[in-house]
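Handing you a structure now.
For this view, one protein chain was removed and the others were kept in their places.
And then chain A:
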């Protein structure tokens, strides 16, 4: 067998991805610029580490240097206990988010809610092959620490959970708990957040049959990478089965959703609709 892993990246692969996130560090030792293959988004090389100037390095490098006590990690803004309790409050008490996840950090070019006037339209970068490219996590600076002025300034945004929150949070708690503000409190809050959000994810399963239909979909905006990783098998399995049953069992009794949708579309398109033919289609699914 060429490849033993199931379809869709597994939790350990997600952890591998999240190690590409940039974090802020305070070096204790000088380290020259190194040209690396997999360092983003800083132009393919590490920043010069010169104590006591803050620098951004990928998490895997930060963990490697931290283990050798060559740096200290500055925890990201969202990982402070106040930020986490603020997010937890939104997750549990805000009525707009009683069934949804708290809003994620905005992508570059994405307008905030209610701010339709902003004119900075999203301009994709071009890859070397000329394809449009929009950077996303783990290649956005969602886990770097804010400068002190930014953290207290009036214009700062409310804290939000980044895409790799669970992985980055746990890895920092494990490897750099002495650099965090209040590790015990942080650990508790992360655990609470995880429980609240897992419950929401389970609730979301009820509406999965929309994703089983052609052209349909279920929104999970704000979901974390690891949360997707845990649910992937369950979600795809449920949708598979819903599709199978709606085409097979329900197709015999009455009209399945998929079939009804197809009929509707076929009528819209003024197409002849052959019942038996479509039944044959559903059987193939």
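Note that contacts are C-beta pairs under 8 Å (C-beta built on N, C-alpha and C of every residue); 3 or more make two chains touch, one makes a residue touch a chain; residues count from 1.
Heads up, the rule we're going with is that contacts and distances are computed from a predicted model.
Look at the chain that isn't drawn here: its UniProt entry, checked against "LSM complex subunit LSm2", "DNA-directed RNA polymerase III subunit RPC3", "DNA replication complex GINS protein SLD5" or "Ras and Rab interactor-like protein", names it "DNA replication complex GINS protein SLD5".
Although one chain is not displayed, chain A still touches it through residues 1-3, 5, 7-9, 13, 16-17, 20, 31-32, 34-44, 46, 60-61, 64, 68, 70, 104, 106-107, 109-110, 122, 124-136, 138-139, 208, 211-223, 225, 228, 232, 235-236, 239-240, 243, 262, 265-266, 268-269, 271, 273-274, 277-278, 280-281, 285.
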